[in-house]
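Complex shown without one protein chain; remaining protein chains in place.
We just call them A and B in the order they show up, numbering each chain from 1.
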Amino acid sequence: MSRAVLLCVVGLAAAVAYPLLVPNYLVTIGMLVFFTAFIGQSWNIAGGFAGQTSFGHVVFFGTGAYTSTILQVTYGWNPWLAWPVAMAAGGAVGWMIAVLSFRAGLRGSYFALITLAFAEVFRILANSVPFTKGGLGMLIKADPRPANFQFKDPIWIYYLALLLCIVSLLIAWQLTRSRFGARLVAIRENEDAARALGIDVFAEKVKVLTLSGAMCAAGGTFYAQKYLYIDPGIAFGVDKSVEMLLVSMVGGAGTIFGPLIGSFTLMGINEVTRWLASVVPALKNVQPLSLIVYGIMLILIVARLPDGLMSLFRRRPRHA
Amino acid sequence: MFDPAFLFAGVLNGLLAGGIYVLVAVGLTLIYGVLHIINFAHGSLLMLAMYAVFYLWRLIGIDPYAALPVVIAGAFGFGFVLYRLLIGRYNHGRDENILLITLGLSIVIDNVALLFFGGDTQTIDVPYAGTFVEIGAAFLPLPKIISFGASLVICAALGVYMAKSDMGKAIRAVAKERQGARLVGIDVENVFAVSYGIGIACLGAAACLLMPTYYVTPSSGHAFVLVAFTIVVLGGMGSFAGAAVGGFIIGITESLGGLFLGEQLGQIGISLIFILILLLKPTGLFGSKA
Partner (left out) sequence: MLEVRDISKSFGGLKAVDSASLDVASGEIVGLIGPNGAGKTTLFATIAGFHRPDAGTVSFEGKPITGLAPHRICATGMVRTFQITQPFAGISVRENIMVGAYFRTADRRLAAREAEAVAALVGMTDQLDQRGADLTVAGRKRLELARALATGPRLLLLDEVMAGLNPTEIVEIVGVIRNIRASGVTILLIEHVMQAVTSLAERVYVLNQGRMIAEGTPAAIADNEAVIEAYLGHGAAKVLRA
């Protein structure tokens, strides 16, 4: 235990010192690692701990991004104020999808597919309704002031991402040591047994998807504020859903550090392929290569290493 | 907008598109019905087959329709081997696992396509592309009609194969009762591999029939995967009749959706049908179990 605490302290110190020591582009990469770990954790809470595999988690991400952006751009809200509203909206969408799907008794693959379809409906709507400005997307006026949730120096957005990531780790850690978390794991492992032992399976699943939706929506707002632009393809596209699922699965679904490790790995592979592309002209197409590696890793991990890369670090059962 | 002639043309166009969807969905429903797995790589494999058709035409000049036997055979072999090497090893246990593995497979296929074929949209200019046939008030492109007919013929041939051939009977036996089939001496693993191969062969055929009027990009798989799932869920997972009826319904929905709601919003019909069926009647129109 104390060794784990020591590791966490050292890791935290390194994460805090890191942006002070490296050039800006590496700061941004670090920011992306923590941000992706954060939205990955939002997936992991529902998909990893509770076993409710989702293929459409981006629906929450996009809901958050659009809610805060619309409040800000159309109604002149301060983005910091819009942030909790965006989270509430993401939570509400999570609640709605959960109530509809779990009332209908959808499980496993069917749940995964219906989340994909929900994300698709949201994408098409965002493309079509006037208040999202359709396919043109929405621009947030650049006005870099901290009070405005925009930062000139990438170091601040880095620290904000780090903070989000830490909060998400704390939430996951809490799940490993709380009754709520134990119930989610029980539901993942065997719904019938969970039910027999007095767990209101439906209610717990609704709760976790609401929580997960709110978290993921927080990531959506963060993203919009970082890039100051969203469109339906970014906010509701399948790529982000896959990314969240991938980092969790690869790092270790249902583990505290899985999404973070997965996110590190993804970014590492990205950078290596980017570097390869710069030295080997034949490989100038970077993006596909890293995703190919990632797809293969997903297959290998589902097939051979169900606890993800995390299981390489320890031998105990999950959530012990 | 609500001119009946317009509507008629829309329905006809939808029917024609639906005819090819049927083929895609039959492959998916066959795989589900026999193996009880959801093949998330279905769209990506179709995209790959479409590239095969495209390059056969581009490099060797083979007409897409003439390529049918080659592509069907190649797709069957590809599916068979894929099953033996990957799918078959993991199609037991939690059902999400095989979904995730086929997701991984689709990620790999999509990006391999992007790497090798580039992101550009590719089309085949068949000489008869500009020929139109007038039916009532509707002008329909000749290749769409040919493809529609060919699709129905292929589906019918598959139906006869399933009903009459020894392998077809074995497949149906395994779909119904795999333990029982094993007991009477059927090589169930082989039936699985063949079924998966046939499912992918259907995609090969669909690719040949699509290419004269459609385009392909590495992300084409995405466009088809939800369509195929919707058809199969609508018709009832594992049901052939369902896949056929579902294919036409979805084709028409898509066509009329585009007509009345516009290019963008028109696509919403498919996703909504998918969601509503899963929520309200997960057994679909013809299925027996969810």
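Just so it is clear, a contact is a pair of C-beta atoms (placed from the backbone, for glycine too) under 8 Å apart; a residue touches a chain by one contact, two chains touch by 3 or more.
This is a predicted model, so every value here is computed, not measured.
The missing chain, though absent from the view, touches A when the full complex is examined.
Only one residue from A:L32, A:V99 or A:A182 touches the chain missing from this view: A:A182. Annotation: of A:N24, A:T74 or A:N190, A:N190 touches the absent chain (contact as defined above).
What chain A contributes to its contact with the hidden chain is residues 177-179, 182-183, 185-186, 188-190, 192-201, 317-320.
By our rule, only the chains that are shown with their structure count from here on.
The centroid of the Cα atoms in chain A and the matching centroid in chain B are 32 Å apart.
Within the complex formed with chain B, the residues of chain A that make contact are 51, 53, 55, 100-101, 103-106, 108-110, 112-114, 116-118, 120-121, 124-125, 127-128, 134-135, 238, 242, 245-246, 249, 285, 287-289, 291-292, 294-299, 302-303. Across the complex, chain A is touched by residues 38, 86, 89-90, 94-97, 99-101, 103-108, 110-112, 114-115, 118, 222, 226, 229-230, 261-262, 264-265, 267-268, 271-272, 274-275, 278-280, 282, 290 of chain B.
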